[in-house]
Structures are given as structure tokens and as C-alpha cells.
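Removed from the display is one protein chain of the complex; every other protein chain stays in position.
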Amino acid sequence: MNTRKNKGYFFHTKEGRRNFRLCLIAVLLGILFLFPIYWMLQISFKSDMETFGKTLTFFPHEFTVDPWMANLGDKNFLESLRNSFINGFLTMVLTVLFGIPAAYGMGRYKLKGYQAFLLIFLVAQMLPASLMLTPMYLTFNKMHLLGTFFAPPIAIAAGSVPFAVVTLRPYFKSVPVTLDEAARIDGCNSIKSFFLVMIPAVKTGIITIITISFLNGWNDLMYTMTFNVKPEMRPLTANIHKFQSKYGTKWNCIMAYGAILVLPVIIMFIFLQKYIVGGMTAGAVKE
Amino acid sequence: MAAIAKQKTRTRGTKRDMEGYGFILPGVIYMILVVGYPIVYNFILSFKDTNVQNLAKGTSVFIGFQNYKELFSNPTFLLILKNTFIFTLGSLVFQFTIGYLLALFFYKKFTLAGPIRGLMLIPYMMPMAVTGLLGQNLFLQDGLINKILSWFGAGPLPWLTSTATAMVAVVIMNCWVGIPFNMLLLISGLSNVPEDVYEASAIDGASKMQQFFLITLPLMKDAILAVLMLGFIYTFRAFDLMFIMTSGGPLNSTDVLGTYSYTLSFTQYQFSKGSAVAIVLFLCLMVIGILYLVLIVKGEKDE
Partner (left out) sequence: MKRKLFSVLLSAAMVTSMAVPVLADDAASTDLKPNDKGAEELTLWHYFDSSADAQAIIDFCNEYNELQDEVYINPTYVSRQELMNQYTIGAVSGELPDIGMVDSPDMESYIALGVFEDVTDQFADWEEIENFYPGPLSSCKDADGNIYGLPQNSNCLCLAVNMDALAEAGIDEIPTNLEDFKAAVEATTDESQSRYGFSMSAVSTEEGTFQLLPWIVATHNGTKTSLSDLTAEDAAIGLDILGGFVANGQMSSECVNWTQADAYNQFCAGKAAMEELGTWQLATIEADVNGAFEYKVALLPTGDEGTSSSTIGGENFGICTGCKNTEEAVKFLKWFMSAEEEAKWATQAGKLPIRSDAEPVYDYEEEGFETFQEEMNYALARGPHAEWPTISEQIYTAAQKVFLNGESAADALAAANEVIAPILEENPLPEQ
């Protein structure tokens, strides 16, 4: 976007003034809407004194990173942080492994049972975790999966695999048939053409899947809390109550904890916004 | 298409089919094992009397509809069922209305429309558990919300420590998450309404209001239905928000089916009772879910 051109555009035409007005309103709406996030961040930089103070302050009068260090200097916190990454990562791997080929199959082949398969994925996407939790818990217990890093991602991927299928299918559908056929004529077999031709062609969709499935694992509370029976394996989300009882009403430390959990989401947003936005719309309604 | 396929040799067709199944089946089998099996297991469990004492010994027995009977004669469960509907409908009304208004605004073309509506998605993507944590802080007795109320000479309200207001606080936090989601989907719904329809109606002398109610709304019917149904499905199964923000309290006033099922199964270890609650949750969801599926399949055929 050419900013210099926009500046002229901004003030000298009716269209420009309208644009400026709308931008202003949008910024105000954005600030209002995202204020809770600012609130969390500003508390996380307050001293204990100010947090316990009798008056509510809107920005840290005495800026300190102590609450962040209280978390980052804690062995248990770092362990949980690592576990959150592991959980997100494994969920992503499972989703990629099962979701992408299935989406390709659903998008490019007209098969018997197609409707049934589609139904399975669509229904699976709607199911509440509560429904799967107890049976999975009892089954994983029998399989000695409880207390391993694999138990929660297996369960979380049950939600993100269908998401991947539903989201990616239209992407695969839209790849021109000629591209595929050209590859086959060049002597690629189906597996080769899947990896060499199709995957690169739907790159955008795949980035969406990777990001969102990672976040699904990162954000999960219910499965990790229940299946990670070993305290040293629990991720940050599952340890919120634990750290809350440690910090008591030290809201600066609690909010720093929350901010660290949100940070990857914000970072991913800044770099991958268009993929996430596109993917979410595609997966949810347009189908 | 079918005719062309038939013209090709049979072997080639089968080989291609095999390839297709090869890609799809791992995913389908994964779903059947990880989703299908637990659902069946859950149904069975809900008709037994499995709890922590008899689980290890394997001495649980079938007791028919006993768990369901007990649930529906338990005032706590009925309260929780009511809570779940209040929470869902309350969230839907506000997140849809506000989401729609924002969608109408952000659908306009201006420089910052894209980036700002993108940033507004952060609450939707961040861990719900953190939203709950944040909600706890915002609704403290001497927290931000009461501070804002005091500027208008209102409050302070007890929020999370009162059975009358805790649900309102939880709904507000849930709307904060749901609004951007609704907005996003409705914007994409709006973009499916062709521009020339407006132009034509403008020539016919329709006012903005008339345009909205007579053209935009009917044309967006499917998108709106989809948003509402998806919203229902995502909201009705809520767990994380309450679990962190209120633990279902005070006095079960923010307990919903998701949290109650968890409590029964994993703090009281009445696995069968917890399963029965999960089944009730599942059946309620399926009513809306089937409507949603019909809508999707219709869209599929239209393609």
C-alpha cells in the first residue's frame, strides 16, 4: 500500500474524508473491544504494592517486569510452558498426518461412501469434549496412555482433523485438474503428485491448518487437565488453578501468566492473520 | 461425469478408487476410533453404575435408565439444564446482534477495515481459560467493570459473588469471544450479496432500512442460520470459561452441562452419572446439529 498516495487521498477528496472518518471509528471500536487485553497487560507490569493498592489505576505508575520474572524464573512454569509447546506441536502433527490426506481424498475423488465420510467429519466437529472425556479417560487408562504426552493431543486432534478436512477440501477442489494430470503424465504416481504438486498448490490452506491446530493444542484445558495425570507433564492452561492458588490475589503475577499464554496467539496473528481469517471463514460456513 | 468414468476401463477406476480410499481412510478410521468408539462407550456407561469404587474391581452393573431418572428428579441438575440454555441463548442474542452491527460496519471498504477486524479476532483465538482468568479480574468487587459503572453512578454490583449476577458476567465474557466470530462469518455472508442488487433497489427508490430488511436479510438467510446454529453448538458445550472463571459457582449458578458432567465424573468419580449428563448435552446439541447438517448438505447439492 502506498501511504504517500493515501495521505493525499485522505484529506482532499470526499472519498478520502469518508475513509478517514471510518478509520477513526474503527480504531476506536478496536481499542474499546481489545481493552480487556490491554487491561491484562498493564496489570502484569504493576508492582505488588500497586496491585494491592486501594485505588484502581489504569496504567502502571511504577513499571516493573517482576511479575513476568516471577513466572519465568519458576521451574514449574517453564516446564508447563514447554509442555504447552509439546501439546500444540503434537496436536499439529496428528492433524497434518490424518487431516491433510483425508481432505485431499475428499476434495479430489468421487467415491462410494463419500456422503457418509463427510457426515462423520461434520458431526465430529460439533461434538462436545465432555462426551468423549470419560470414555477416553477410561480407555487411555487401560492402554497406559494416561501420563504420557500423547493422550491429550490424540483427543484434541479428534476436533482439529475434521476442521482440517472441512477447511482444506475446497482448496484441493479448486486446484485445476490439469495440474494434477500433467504431473501424472510426467510419471508421478499419486503419492508423488500429492506431495510435489498438490501440497504446494494449497500452501495457504495448509498454513491455516498448522496454525489453528497448534493453537487448539496450546489452548486446550479439559483434556490436558484430565489426561496429564503427572504434574510435571501439565501445560500452562491446566495449571492455572495451581498458580492461582500460589499467587493468591497477586493479580499482577496472575495476569502475567495469562499474558504469556496469549502471547503466541498474538504473535501468530501478527504474522499469519490472513491465513487464520481465511481458514476460519472457509471452515465454518462456506464449506 | 459418471458416464465418462464408465467409459474408462474398470481396472483404472478401481485403482483410482483405491488411491482415494488410501488418502481418506486413515482419517476416517482415526475419527471412528477416537470419536465413534467413545460415543458408544459413553452410551453404555450411562446405563451402568460405574464409579471409582467398582471400576477397578470391574463389578459395575447395568441399571437401565436409573441415572437419567435420578438426574431429572435432581433439582441441581434441572437448574444446570436451565443455566445452560440461559447461557447459550443469552450469549447468542448479544453476540449475534453486536457481531452483525460490527459486520455491517467493517464490511464497508476503508483502509483499516482488514487489519482491525483481524486484531479483533484475538479474543476468539486466545485460550478460553485465559478469558476466564481475565473475567475473574474484570468482575472483582473493586475491579474495572464496577469502576466503569461508578462513572455512571451505578453499582457496585457483586458480580461473581452473587447468584443473580454471576451468569451475566459469564455471558458478557463469552460474548467478548463470540462477537468477533459472528462478525467474521457475517462479513463473509454479506460479501455473498451481489452489489448490483443494491444498485437496482436504489433505482427503485428503496431506503437504506428497506434495503436491509428486504434485500440483505433474506439474501443472507443461510449465512445467518449457519452462524446462529454454529454459535449454539459452540456455546452450548461450554466448559473452559466457567471452569476457570467461577468453577460453576456461586451455588451452581454458573454450572452448565459441560462443567457438571466434569464434576460428576472427575471430582465425584461417578463416571456413569457424568456420562448420562454428557449424553443429555449431546442430544440437545444434535437437535440443532442435524438442522445445521441439513443446511450444509443443501449447500453441497447447490454447488
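Order of writing sets the labels: A and B. Residues in every chain begin at 1.
The rule is short, and it goes like this: a residue touches a chain if its C-beta (ideal position, glycine included) is under 8 Å from a C-beta of that chain, and two chains touch if they have at least 3 such contacts.
Being a predicted model, the structure only gives us computed values, none of them experimental.
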{"item": "Chain not shown: contacting residue from B:Q66, B:T161 or B:S201", "value": "B:T161"}
{"item": "Residue of B:T14, B:T59, B:Q141 or B:Q210 touching the missing chain in the full complex", "value": "B:Q141"}
{"item": "For chain A, the residues touching the chain missing from this view", "value": "52, 54, 72-76, 78-79, 81-82, 85-86, 88-89, 92, 138, 141, 146-147, 199, 203, 206-207, 210-211, 214, 226, 229-232, 241-242, 245-246, 248-249, 272"}
{"item": "Hidden partner interface residues of chain B, rising order", "value": "52-53, 55-56, 140-142, 158, 160-163, 247, 249-251, 266-267, 269"}
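FYI, only the chains that are shown with their structure count from here on.
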{"item": "Mean-CA-position distance for chain B and chain A (Å)", "value": "16"}
{"item": "Complex contact set, residues of chain A against chain B", "value": "1, 6, 18-19, 22-23, 25-27, 29-30, 33-34, 36-37, 39-40, 43, 54, 56, 97-99, 101-106, 108-112, 115, 117-124, 126-139, 154-155, 157-158, 161-162, 165, 190, 194, 215, 218-219, 221-222, 226, 237, 240-241, 244, 251, 254-255, 257-258, 261-262, 265-266, 268-269, 273-274, 276-277, 280-281, 284-287"}
{"item": "Residue ranges of chain B in contact with chain A within the complex", "value": "1, 5, 16-17, 19-24, 26-28, 30-32, 34-39, 41-42, 45, 55, 102, 105-106, 108, 110-113, 115-116, 118-123, 125-130, 133-134, 137-138, 142-144, 147, 176, 179-181, 184-185, 188-189, 223, 226-227, 230, 233, 236-237, 239-240, 243-244, 257-258, 261-262, 265-266, 271, 274-275, 277-279, 281-282, 285, 289, 292-293, 296-297, 299-300"}
